[in-house]
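Worksheet for the structure shown next.
With one protein chain withheld, the remaining protein chains of the complex are depicted in position.
And then subunit A:
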Amino acid sequence: MALFRKSITPLTCAAEAMSRMFSTSTAREALQKMSRVRVVDNSSLGNTPYHRPPKCIHVYTKNGIGKVGDKILLAIKGQKKKALIVGQRMPGPRMTPKFDSNNVVLIEDNGNPTGTRIKVPIPTSLRQMEGDYSKVLAIAQKFV
């Protein structure tokens, strides 16, 4: 079978040139480094205005792509802070909602949320996810 994988007939000059032209890097999706993010809890760090929007500087997953339920490192007001992604603009698995902005909830290192209330709707798929999100879900007021 492997023998048949390689084309037996040599490609023409134009075809060879064409086959060298496409990029083979993977598509980058959802949240990654340098993504600007919207903090949705009522923590002072997330709500006080600063001249630069909070940006993601690291994603704690195997690939550098953050989806709903992943933890990321944020640069806010000149500080580093961990956060949990609770909503993304990119469509996710079927039966999960799509949000108008990439929403994030600030979190401590042990997983406790920094704020005390989340007014923005949170996807219920977070309940099923692996990881202890119970404290974040406890302060959420609306589920979608």
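Points to keep in mind about this one:
Heads up, the rule we're going with is that contacts are C-beta pairs under 8 Å (C-beta built on N, C-alpha and C of every residue); 3 or more make two chains touch, one makes a residue touch a chain; residues count from 1.
Criterion: contacts and distances are computed from a predicted model.
Going by its UniProt record, the hidden chain of the complex is named "Probable ribosome biogenesis protein RLP24" among "Eukaryotic translation initiation factor 3 subunit H", "Septin", "Proteasome subunit beta" or "Probable ribosome biogenesis protein RLP24".
Per the touch definition above, the residue from A:Pro53, A:Pro91 or A:Gly131 contacting the chain not shown is A:Pro91. In the full complex, the hidden chain is touched by subunit A at residues 87, 91, 94-101, 119-121, 142, 144.
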